[in-house]
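Shown below is the structure under consideration.
Of the protein chains in this complex, one is absent; all others appear in place.
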Amino acid sequence: MLRVEDLHKSFDEFKAVNGAHLTVEKGQLVAVIGPNGAGKTTLFNLITGQLQPDNGTVLLNDEDISRLPPHVICRKGIARSFQIANVFHRLSVFRNVQISVLSQRKLSNKLFQPAARLVVDETHRILESVGLLDRKMDVAGSLSHGDKRILEIAIALGNEPKLLILDEPTAGMSPEETTTTMALIQRLAQEEGLTILFCEHDMEVVFGTAQSIMVMQQGHSIIQDEPEIVRQNTEVQQAYLGDE
Amino acid sequence: MEGGQEITIAALSSTFLVGLSRAMILFVVTAGLSFVLGVLRVPNVAHGSLYMIGAFAAYSISTFFGGGSIGFWLALVFAPLVVALVSLIAERSLFCHLYQREHLMLLLFTFALMLILGDLTKIVWGAEYRSVMAPAFLQGSISVFGSPFPRYNLFLLVIGPLVAIGLWLFSTKTKMGKIARAAAVDMEMVGAIGINVSWVFAFAFVLGCLLAGLGGALVSPTISVTIGMDHNIIIEAFLIVTIGGLGNMWGALVGSLIFGITQAFGVLLLPQFAIVFPYLAVVIVLTLKPTGMLKSVW
Partner (left out) sequence: MFSEMIRKKAFGISLAIFVILLLAPSFLSRFYIYFLAVIFVTALLAMSLNLCVGHGMLFQFHHGVFYGVGAYSSGLLLAKTALPWWMAFSAGPLAAALAGLLIGIFCIRLNRLYFGMLQISLGSLIWAIAFRWYDLTGGDDGIHGIPIPDFIASTTSSYYFVLIVLGICVALMYLILKSPFGSTLQAIRDNPERCAAVGIHVRRHQLKAIVIATFFGGIAGVLFVVVEGSIFPDLLFWVLSLEIFIMCLLGGWFTFAGPMLGAAIIVSLRTFVGTYTEYWTLILGVILILLIFFLPEGIMGYNYRRLLRSRSKYTSESPVE
């Protein structure tokens, strides 16, 4: 479904991404891991259009999306959540998710219909599936950090994505929150049939859930394979010496 | 062609030189604006007001010392300092408390400062036109390609590059200059290595305003000093800084040249609507290069 080939991106002298490769098959749960500064977020930004690559290609179902802007890439079926809680902090939880549902249904430009009556059921459904329905009237800015991350995911779900990209979904979460969130992600993959790509640097989290793992170090991909094989790989073990 | 002079070589070269000298003043002013923009990331809307205060201060100082040559040189030295003092007071008493707030608040503060300084100027100096006399040896004109060219403009053509060189030396060779440049690129880094960011801001702001005051003092013998100067100059300065590249001093120079010269030719070709020419140039530049001709500092 998604294929990243030999991607490069530099900022002045600094090579943030230096030869990244990634393959995501439909229906898979794929993880990208690597130490801090390995380039994971930059890679995601390159895939979803916030950044343009210097070299290399990003292919979605064999279509080249390397240079498209974010809103066009979203229309092609990719939705993402961000590493730093990136919600609409002045709006209610309900409206946060409703924005993306409206966008997906191409209703964002309706001028004279009250928004409160549109796509209510779909929005409620998404909120319920992530467990935020009882908090729907709260102002997003007042949520706890963990709940904001979950709201992130809910907003992304509003786009009815075929591929969901999550940037460090459990960053800053307590152990219980992490378990709940990972359970949620797995449930989404199974029940909704979503293809999910996420990055993490908590090893336990990843090895328990992902079907395929890509390891990054200093901007390039070391290996991508099933968890067990990755775990045995000597290069990976060396990369993580002193980091675990 | 309606109005204006005949299009002769004399007229063309004279126009070009007039535009060039006007560009020098524009440069001095916009360099200051650019500098503040680069370090504080905020366009100082009150920059024009400080330019106007510089002109009025030059008037007062030169009149105080008899209005002759000595008066002018003293004004040229002290008017910018007066302006720097005014800006320092505004900065230390009010502006610096806003550094933690979002940029819109800083911008709005400069708006408020413009409003207040504008009326304060009216209160102190009144609404009549004032004039400043250039020193004797800079009065009158010389002949260039058969057309009279004011001597004072020659003086400006010398001062402009001097200021440019001075600024360049300052920002590349002195410690303060290098810190300011680093701060423009990465404020957090500068703070992280122990430099007091608030003082860097204060310094940048005052230096920028001093340049505005210098511009005002330099322009005072060439025009009638009056209320409303602030609006005219800030509108031009915004345009110049935008086409030059935000925060870039050399961009300010390039923008000033484009603006000054097209404006002069506008006066030659279409005097009633001369103002349209530089705007046209701006529109063309921004259509081709939306972020300005030179690289923005950020």
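Each chain gets a letter, A and B, in the order it is written, and its residues are counted from 1.
Here is the rule we use: a contact is a pair of C-beta atoms (placed from the backbone, for glycine too) under 8 Å apart; a residue touches a chain by one contact, two chains touch by 3 or more.
Because the structure is a prediction, the values reported are computed rather than measured.
Student: Touching the absent chain in the whole complex: find that residue among B:23, B:83, B:113 or B:281.
Tutor: B:113
Student: Out of A:42, A:98, A:178 or A:195, point to the residue that touches the absent chain in the complete complex.
Tutor: Of the candidates A:42, A:98, A:178 or A:195, A:98 is in touch with the missing chain.
Student: Of the residues B:30, B:62, B:87 or B:242, which one touches the chain left out of the display?
Tutor: If we include the chain that is not displayed, B:242 is the one touching it.
Student: Name, in rising order, the residues on chain A that touch the hidden chain in the full complex.
Tutor: Residues touching the hidden chain, for chain A, are 48, 50, 69-71, 74-75, 79-80, 82, 86-91, 95-96, 98-100, 102-104, 107-116, 118, 137-139, 141-142, 155-156, 158-159.
Student: Please identify, in ascending order, the residues of chain B that touch the omitted chain?
Tutor: 41, 43, 94, 97-98, 101-105, 107-109, 111-116, 118-120, 122-123, 231, 235-236, 238-239, 241-242, 246, 272-273, 275-276, 279, 282-283, 286, 290-291
By our rule, only the chains that are shown with their structure count from here on.
Student: Report the inter-centroid distance (CA atoms only) between chain A and chain B in whole Å.
Tutor: 48
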